[in-house]
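With one protein chain removed, the remaining protein chains of the complex are shown where they sit.
Up next is chain A:
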């Protein structure tokens, strides 16, 4: 699973700095041109377009949580929050005792079975879904 996500959208180095380099990616979503090689990394199964099965997610760290080097990911609509949590935990190399929470609207944790596609429909804007994540020793 980790490999699959990592083969997806990668920001070019110039955009990776502040994580705010969204403009590099947005041409993929706002123009009808076929995806350029800069926007879509090899390994993506289907071309980007209006009916794409993947949605763009922007991950933002909250609190003391480590910031991911790659913040913008193309994720299948059917991926669940739980799947995303597992991926981020592996990516950040969190230990088992650390819990990771994901929020929409910077305040609400969708249930683990919620699909990101649904979240994108409800909370997405400007062609992406912004999710905040935070690690915590919530229990024990």
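The criterion applied here is as follows: a residue touches a chain if its C-beta (ideal position, glycine included) is under 8 Å from a C-beta of that chain, and two chains touch if they have at least 3 such contacts; residues count from 1.
Assume contacts and distances are computed from a predicted model.
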Exercise for the section: Look at the options "Ubiquitin-like-conjugating enzyme ATG10", "Serine/threonine-protein phosphatase 2A 55 kDa regulatory subunit B", "Large ribosomal subunit protein uL13m" or "Radial spoke head protein 4 A" and return the one that UniProt uses as the protein name of the missing chain. Expected result: "Ubiquitin-like-conjugating enzyme ATG10"
Exercise for the section: Tell me where the left-out chain touches chain A, residue by residue. Expected result: 1, 4, 62-63, 65, 76-80, 82-83, 85-86, 96-97, 99, 101, 103-115, 118-119, 122-123, 132, 134, 136-140
